[in-house]
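All protein chains but one are shown in place.
Moving on to subunit A:
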Amino acid sequence: MTTSLTRRPAPGTDTVSVTVPDPRKRRPSRLLGSRWVAFGFAAPLIAYLLVFYAFPLIRSVDLSIHDYTIRAFVQGNAEFVGFDNYAAILSSPLFGQALVNTTLFVVVSLLFQYAIGLALAVFFRSNFPLSGLLRGLFLVPWLLPLIVSASVWSWMLNSDSGIVNSVIVAFGGEQINWLTSPETALTSVIIANIWLGIPFNLVILYAGLQNISLDVYEAASLDGAGAWRQFWSITFPLLKPVSAITLLLGLVYTLKVVDIIWIMTAGGPANSSTTLAIWSYREAFGTGQPDLSPAAAVGNLLIVIALIFGFFYLRIQRREANS
């Protein structure tokens, strides 16, 4: 029921080499206990989802259609304002900028993560000494706490003492105020985010490559197709479904990124790196005065956007599972 990738995991991952049977095709007789026994095992999860997902979500909708001041928050008598918060958000001058920043952040990050991830996956597919070990090391950035990566990048991109500027200056370039100038702040967080996303793309695309039979390549070789031709005529088309899932998942997860941008630039300077998620976070928690109602409105808008793309993901996945 997860991605089709579960069917053929990366090598060395024999542990989860599971073929997921299609429950519609194979519905065996009830083996153990009644319907109620099954429900009993699932009951803690259902209760958990209600209390820790449904309730906070309802609360967040509730925040967005009331005017919650700090006092109203504690006393619980906030005024009902309907869609006023949403109207205020949509007509705010920040909305356009946040939307553009979000789009740039997501699209540019994804393009580079995907291209680099795919190139590396193809590279690592040819077995050479230590390829497994090196591929494993590529996972490191993905496993580090985001605040760690974000602080390392902050220091590397520091205007005066950062290594990146040292290198640029050493090659005769100009020092760049990566994080403190409005022209480059968004670029800086995108660079860090690309770095963070490469391992994820590499692992999934590598697993997808394993699914392409080597016979196809052999046949192509016999027909005289070179490496470049093989990539465009075989690898890329056959990898399409996996690519689609990788990109859509990446999109859904990149949309909600807060930590990395918040720690590196806090959305600044002058909102030049403010995305929708950052906007929402700053309204709610970024200042001393939590302003939860508009923050919740932005956040809920973000959910809607994420869900739209999420459903694309689910559709592709379903088509995959049926084929």
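The definition used in the following text is that contacts are C-beta pairs under 8 Å (C-beta built on N, C-alpha and C of every residue); 3 or more make two chains touch, one makes a residue touch a chain; residues count from 1.
Following the convention adopted for this analysis, contacts and distances are computed from a predicted model.
J.: So one subunit is absent here. Using its UniProt record, which name fits best from "Allophanate hydrolase subunit 2", "4Fe-4S ferredoxin", "Carbohydrate ABC transporter permease" or "NADH-quinone oxidoreductase subunit H"?
T.: Choosing among "Allophanate hydrolase subunit 2", "4Fe-4S ferredoxin", "Carbohydrate ABC transporter permease" or "NADH-quinone oxidoreductase subunit H", the correct UniProt name is "Carbohydrate ABC transporter permease".
J.: Determine and list the subunit A residues touching the chain excluded from the picture.
T.: Residues of subunit A in touch with the missing chain: 1-3, 5-6, 9-10, 12-21, 23, 27-28, 30-33, 35, 37-42, 44-46, 48-49, 52-53, 55-60, 62-63, 73-74, 76, 120, 123-124, 126-131, 134, 136-149, 151-156, 160-161, 163, 166, 169-170, 195, 197-200, 203-204, 207, 245-246, 249-250, 252-253, 255-256, 258-259, 262-263, 277, 280-281, 284-285, 290, 292, 295-296, 299-300, 302-303, 306-307, 310, 314.
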